[in-house]
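One structure, pasted below without further comment.
All protein chains but one are shown in place.
The chains carry the letters A and B, assigned in the order they are written, with residues numbered from 1 in each.
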Amino acid sequence: MAHITLLTDFDDFYVAAMKGVILSETDARITDIYHAVPPQNVRAASFMLANVAPWFPAGTVHCVVVDPSVGTDRRALVVESGDQFFVGPDNGVLIPAAKEVGDPTVYDVPYDAESNTFHGRDVFAPTAARIAEGERSYLGEVIEDYVELSLPEPSFDEGRVKGEVVYVDRFGNAITNIDGNDVLERVSFGSEIAVNGAHIVFEDTYARVERGQPVCTIGSHGNFEVSVNQGSGSKALGLSQGDKVTISFGDL
Amino acid sequence: MAHITLLTDFDDFYVAAMKGVILSETDARITDIYHAVPPQNVRAASFMLANVAPWFPAGTVHCVVVDPSVGTDRRALVVESGDQFFVGPDNGVLIPAAKEVGDPTVYDVPYDAESNTFHGRDVFAPTAARIAEGERSYLGEVIEDYVELSLPEPSFDEGRVKGEVVYVDRFGNAITNIDGNDVLERVSFGSEIAVNGAHIVFEDTYARVERGQPVCTIGSHGNFEVSVNQGSGSKALGLSQGDKVTISFGDL
Partner (left out) sequence: MAHITLLTDFDDFYVAAMKGVILSETDARITDIYHAVPPQNVRAASFMLANVAPWFPAGTVHCVVVDPSVGTDRRALVVESGDQFFVGPDNGVLIPAAKEVGDPTVYDVPYDAESNTFHGRDVFAPTAARIAEGERSYLGEVIEDYVELSLPEPSFDEGRVKGEVVYVDRFGNAITNIDGNDVLERVSFGSEIAVNGAHIVFEDTYARVERGQPVCTIGSHGNFEVSVNQGSGSKALGLSQGDKVTISFGDL
C-alpha cells in the first residue's frame, strides 16, 4: 500500500484541499505528520521531518509545505533517499530528513501553477500523488545546487558543550541540537549539570524527579532536552527556539 | 473508493464518536476538512466547504456539523449536487458549496435522534455512512424552502469596491468576499491601492514585499485578501471576520 504524509504550517482548512487533490488521483493512504508548525518556520519543520521519516514504511512519499517564498521563482523538488521520497519547496526543509534515511538524489520539478499563493494544492500535492502512483516522467534534472539549511553545530570544549534549542514541544520540553550521547559520554544519569548556569539533574526520564522539578534528559529523538516533570522546561528556564544553551559539567 | 469528509466546530474528542459510527457502517475513507471552525460560525464553515469541496473526487459525501440549533425542530438535509453529496443541518452551511460544484437538489431527511445535543453522532454521521454505501431509501422529500445564508455581496462604484472579511486564516490573512479578478480588472499587480484608507501594494504573491510588510493579493480561493508577508494582515489592519473593507483605486 502506498503512503503519503503531509507536513505543513497551514493549521487551517487548506490542508483539506491538498487531500482532495491527492484522493482524486490515487488510493494511497494519507497520514498527517503535523500542521501546526510555527508559521514559515522551515527549521522546526525540518527537525520534525527528520525525526519522523525514519519510522515510515518503504515507499512513503513525504509532502512538505512550509514555504515562505511561495509564488517566487524558488524551485520545487522531489528528493529520493533510501526507499522514501520527499516533495516540497527548495528551501532546505527536506534535506535533513532525506539525509537521515539515506543518500539523497535531488530532482528539480518544473511546474506551472494555477495559483501563486497555494503551491501545496497546485504543485506539491499532485506531485506527491503521481509519485505514489509510480509516475516519474515529470521529474526534471538532478541538481546539486539545492538549498541547505545552515543548521548550527554544537561545539565542545573541556567541561562544556554549547548548542541551541531547535524546538519546544507541546509539553514545554526545550529540545536542543546536542546529541544526548555526547552528554552521556561526559556525565552519567543521576548527576547534576549546569544549563545556562542553572543546576539541573540529568536523568534517563522525566519522572525521576518530583512533579514540577526541572530535569535534563535524552528525548525520544536522541537529543539532549531540558524539561520539567509535568511542567514546562521552556518556561522554567526561559528557553525558546533558537536560544543558545551551554551545558557545564564537573565542578559547578 | 467511497469518501466521506468531516467539517465541524467540535475541536474536541466528539469528532471521534462520529468516526466510530461511520466506521461501524462503511469502509469509506474518512478525511477531515477542519474541526476548529470558530464555534457555531456557520458562515466561516460555509466558506471553507465551498473552497474545498471542488477538489474532492466524484461521489464524496461531505458531512458538516456546525449546528447552533441542534435539538430544536430545524431540519436535517442531504444535498446532491454535481457528483457530490452534502449532509448537515438546515442552516445554510451546505448551500454555497453545493452551488459551487453543481445544481443542488435538497432532500429533507426525517430523523429520530437518540440525543438532543449531538446530532453529529446520532443523525449526520449515520446518514453520511448510508449515502456512502449507496442507500437512498431514507431520503425524504425534495424541498425548496431550505435556509440560505444571506451572504453580503460586494458593491462596485467608480474607483471603489466595498466588501467584507469572510475569514481570517491561521496566517492572519484577512480573506474578503471580493473576487480577486474584479480587482485585477481595475488595477494591475505592482500598483498601490488603499484598503480602508491604508496604502498597500497589490501583488501576485506575499513574498513580493519585504518580510513584515503589508501586501494585498489574490488568495488560492480566488478572493482578494489583505496580508503581511510572514506576519498578520488581520492584526496589522485591525480586520476581523465580518468587518467592512473598502478598496480604493486611482488617485489615492
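Please note the rule applied: a residue touches a chain if its C-beta (ideal position, glycine included) is under 8 Å from a C-beta of that chain, and two chains touch if they have at least 3 such contacts.
Every value quoted in this text rests on a predicted model; they were computed, and no experiment measured them.
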- Message: Tell me which of A:Y138, A:F171 or A:F249 is the one touching the absent chain.
- Response: A:F171
- Task: Among B:I33, B:M48 or B:V70, single out the residue that touches the unshown chain.
- Result: B:V70
- Would you indicate which residue among A:I22, A:M48, A:V79 or A:I247 is in contact with the undisplayed chain? A:M48
- Item | Where the unshown chain meets chain B, residue by residue | 9-17, 19-21, 23-24, 27, 30, 39-40, 68-72, 115-118, 121-122
- Message: Please output the residues of chain A touching the missing chain, sorted low to high.
- Response: 1, 3, 5, 7, 29, 31-34, 48, 51-57, 60, 169-171, 204-208, 217-220, 229-230
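Keep this in mind: only the chains that are shown with their structure count from here on.
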- Message: Report the inter-centroid distance (CA atoms only) between chain A and chain B in whole Å.
- Response: 31
